[in-house]
Structures are given as C-alpha cells and as structure tokens.
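Pasting a structure below so you can have a look.
For this depiction, one protein chain was excluded, whereas all remaining protein chains were kept in their positions.
Moving on to subunit A:
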Amino acid sequence: MTQAFDAAAQQTLLESRARMAVELARRLGADACEVGGSVDQGVSVSVREGEVETVELSRDQGIAVTVYVGQRKGSASSSDAGEASVRAVVEKALAIARHTGEDPASGLADARLMATELPDLDVHHPWPLSIDEATDLALRCESAGRGMAGIKSSDGASLSTGEGVRVYANSHGFLGSQSGSRHSLSCMLIAEDENGMQRDYDYTSARAPRDLATAEAVGESAARRTLQRLGARRPATGRMPVLFDSTLASGLVGHLMGAIAGGALYRQASFLCERLNDALFPEWFSLGERPMEVGAMASSPFDGDGVQTRDNVFIRDGRLASYMLSAYSARRLGLETTGNAGGARNLRLTAPLESREALLARMGRGVLVTELMGQGVNGVTGDYSRGAAGFWVEEGRIQHPVEEFTIAGNLETMFKGLIGIGDDIDTRGSIHTGSWLVDEMMVAGG
C-alpha cells in the first residue's frame, strides 16, 4: 500500500483516546461508560475492459461513546477520534442522557464476565501491495475471465485490501483491542445470446493474502458462472424440492440467527419467540460458533460488551439449544448474556455431508438456486418469498438454467424440511456451510 499503516501506533493512540473518554465521562457525572473506537485503512483498485477505472484510498476512523447516568443512557459518535472530538462526543452523550427515560435493563455487562483471556487470534495479515501490483492482479483476473469463449464484455474486476484496529473500553476497567485485515478480489462479466444479456460474478476473500484464490481462478469461475446462465427459461410453477447453493445457504443460517437474536425476541419480532428446546431442525443437524478460531473471519476474544466470547451451541441435535444474547437483551429476557453483543462469530455446522451429485439425485425434479433477489423474508412470521435464478433439475441432473421465478415457503417449515447438506462448504464468510436441500417449496415461474 502507498500509505503506511502502523497498526501498533494506531492501537496505542486509540486505546489512549478510549481511556480518556471513559475517564472524562466519569468525571463529568456518568455512573458508567463504554467506548468503541476504530481506524481502518485500505486501497481498492477497479479495472474494466483492460483499463484502470478507479483507484480509491480509504482511511476511516470513528469513536462511539455510551454513558449511563443511573439507568438513563446516552450515545454519541464521531468520524474524528481526535482529542477535541472525543471531548465533544462525551459531552453530547451526557446531554442526551439527561433526556432519555429510565431503563431498568440498561448498563454495562457484569464486571465478572469481562474477557480476561485475550490471545492473539492471528487475524492481522497486512498486504504490502503497491497500486501497480494491485492493478496487475485485477487485470489478470479480468483477463482470465474475458478470455473465455462467449464472454461479451466485462463489468469490471476489483482488488481491495484493508487493515484496521478496533478498541473497546468500559468503566469496569476493561480494555480490549484487536487489529485485523481483509483482502478480496472479485470479477463480474457479461455474456449475451439472442435472448439478451446475462451477468454473474465470483470473488475470493480472506484475512491473509495467502488464503486467496488465484486471480485467474476467480476470473475463470466468474466467466463459467456467467456463461452457464445463457439460455435461461422460466421454470414450471408448482411444489418441488429446492437446493440452495452453498453461497446462499449461509443466508438461511443468517435468518435463523436473526430470529434467535435477543433484540428480535424481547421485541416479540421473531417467529422463534419462546421456542427454546423445540425441535426446529432434523436431529442430525447442529450449529455452533467458534469465536476463538485462529485466523478466521469473525474471530474475537471479547464481544461488543467486553464479555469473554465462548463456543456457543445454538442448535443441538436439531433442537434450539440457546438464544443469541447481549448483556442488554439477556436482562430484558431474564437470562444471562451468551457473549453475543455484535452477533455470532464463525458459525459452523455439524451434519453428515453429501456430494452435489448425491443431493441432485435425491432431489430428482426441482430447482437448484444460485441467486436470490429482493427482501421477501419476514422475520416476525418466518414467511419467505424471494426472487431467484438457478438451474432446472430433472432425473437428478441439471437440465438448463432458469430465471425470473420466485421460491416461497416459511422458514420454520424450511428448517424442518432440511433433508441434506452438501460437502461444498463456502469458507469465504464467517458462516461456513455447504448447500442446503429443502424438501418442498412453492416455485412460481411460467
């Protein structure tokens, strides 16, 4: 990168600002205070049709302060973590806390829960890449894709690399810091036939540059994905099995986690209220998180409340074993925090895995979905209805691409109707899962 980023120096600076904010808040009358701070820096290079299109250098910082005066709370934040700004933010948060109402559940997490085990989780792997090198990688990626027969044009390839530091401190005396990095390379291509244009993409993303797929592999995969879509028709309307590609199955896990998140539960805005211990999935299915996994995308020893993270199991043998709670949502529900302020970290499932061929054979006739569109997921009722594109499957084999159809059902029925999981685990995000085969959904097409 052209701008040097001294993570250690940034960390020291942020830690001192966070301590300053906590002390200042206490001095100005706060009974408790918590502060989050971050600094991130990165470079992103986009190319299109063999030429550089944009070079973006980013440098973001921010500080967010929450104060508690009795049971009243006030929050303020700024994109400037300078000393003057920190002071202004603390004062503003205190001013707000004079107006908000009493909340018996408000306050920091219990001091005894603060993280004490703070190992280095090996998530900071900077990539000392010049703009020219970044450009070269993006160009190689695009070129590999454009070179494949049938590709009409490119919608661009992009390389991004970034690193940053985040700090959390509170008036229990807890202070946690973590630096991390993320790098990605993506490519989007366009193909055309007599029925019109089709576009698709692929990407690679990792904490460490060595874990990225090669530029050529990403470009070629983007081209294959795009070409496969040509000649798409609309599928028949009817009830049939649906196979969610692994790139989309993580979204289904996400909907589950949204429904067992404390915030949705205490607001009664979830279809999984008061369902602890109920059988939601087949008994061969378990799901848990590994927040301390070394080098993983969402690893952290402490959560957004400073609480020590732990290996939670959310679904055990098909049953809902635990909600996902922060200190606040736990108090609202009369439960204990699960160390999930800020969400789940590195979700992994335990289930027998099958090959794509085996899943298609079991499906017989149905659709393999590789793209979902729109926001048709209702977390309150579990109703699910989304636009989709993918492939028509008959006699256990892919027949032709399909598009412009919807798949509809209810998440609870879909979870219960999960009949198989693929061995094609997508490891690019923080949720790792293979494809999901759901026994029956309504497909609306031609």
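Throughout what follows, a residue touches a chain if its C-beta (ideal position, glycine included) is under 8 Å from a C-beta of that chain, and two chains touch if they have at least 3 such contacts; residues count from 1.
Convention: contacts and distances are computed from a predicted model.
A.B. asks: Refer to UniProt and select, among "DNA 3'-5' helicase", "Protease TldD", "Heme exporter protein D" or "ABC transporter, ATP-binding protein", the name of the complex member that is left out.
C.D. replies: "Protease TldD"
A.B. asks: From the list A:Ile151, A:Ile407 or A:Ile421, which touches the chain that is not on show?
C.D. replies: Of the candidates A:Ile151, A:Ile407 or A:Ile421, A:Ile407 is in touch with the missing chain.
A.B. asks: From the listed residues A:Asp31, A:Asp155 or A:Asp311, report the one that touches the chain absent from this view.
C.D. replies: The single option touching the absent chain is A:Asp155.
A.B. asks: Out of A:Ser16, A:Thr54, A:Thr116 or A:Asn277, which residue would touch the omitted chain in the full complex?
C.D. replies: A:Thr54
A.B. asks: Spell out the interface residues on subunit A facing the chain that's missing from view.
C.D. replies: 2-3, 48, 51-61, 73-80, 85, 88-89, 92-93, 96, 98-103, 106, 131, 153, 155, 190, 196-199, 234, 237-239, 267-269, 271, 273, 373-376, 378, 380-381, 383-387, 389, 403-410, 442-446
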